[in-house]
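Below is one structure, written out as structure tokens, with a few remarks after it.
Apart from one protein chain that is not included, each protein chain of the complex appears where it belongs.
Right, subunit A next:
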Amino acid sequence: MDVRDELMEHVPRLRRYARALINNRDLADDLVQDTLERALGRTGMFQQGTDLRAWLFTIMHNVFANQARKASARAVHVAVDDESVHESEFAVPSDQIRSLEMRDLDYALQRLPMEQREVVLLVGLEEMSYADVALALNIPIGTVMSRLSRGRERLRALMAGTQPGARLQVVR
């Protein structure tokens, strides 16, 4: 199968990950588009038989890190997706935010440092192995584990803060 075709199979998952990462549909799709363009331009560099998904996530990570660097240099405000959260909701006192439920997740994720957010999502949402995450992000596996550990715990605390009581339950 052509790498191009194979690449397209990954689009829905790239979009899902990007959406969780950026929480703004257009910006997330921009990231996917940039990733695809770069990948399509470099299909020659992809080694057949290796993990295409890891390769794509590596590219996406690089694009994302680049953009984040530029964005912070220019101090660009990344808007939260209008569809998912109204601006006014951020002004609501924390005890009223309870009703926001899953929207809190978007918000809490955005408050994680980018490095932790990536790892938490690659492991938790993409269900990549630690080794694959290490490969995709080009960091040692120990770093993956420590970022995961810190990120997940922080996310838990953030969610607990906005969701008093036993909102978090094991869903079986």
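We take it that a contact is a pair of C-beta atoms (placed from the backbone, for glycine too) under 8 Å apart; a residue touches a chain by one contact, two chains touch by 3 or more; residues count from 1.
As a convention for this text, contacts and distances are computed from a predicted model.
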From "SUF system NifU family Fe-S cluster assembly protein", "GTPase", "ABC transporter permease" or "Transmembrane transcriptional regulator (Anti-sigma factor RsiW)", the hidden chain's UniProt protein name: "Transmembrane transcriptional regulator (Anti-sigma factor RsiW)"
Per the touch definition above, residue among A:Thr58, A:Gln110 or A:Ser146 touching the missing chain: A:Ser146
Contact partner of the left-out chain, one of A:Leu7, A:Leu27, A:Ile59 or A:Leu137: A:Leu7
Chain not shown: contacting residue from A:Ala20, A:Met60 or A:Leu137: A:Ala20
Chain not shown, touching residues in subunit A: 1, 4-5, 7-9, 11-13, 15-17, 19-20, 29, 32-33, 36, 40, 51, 53-54, 102, 105-106, 120-121, 123-125, 127-132, 145-146, 148-149, 152-153, 155-156, 159-160, 168-172
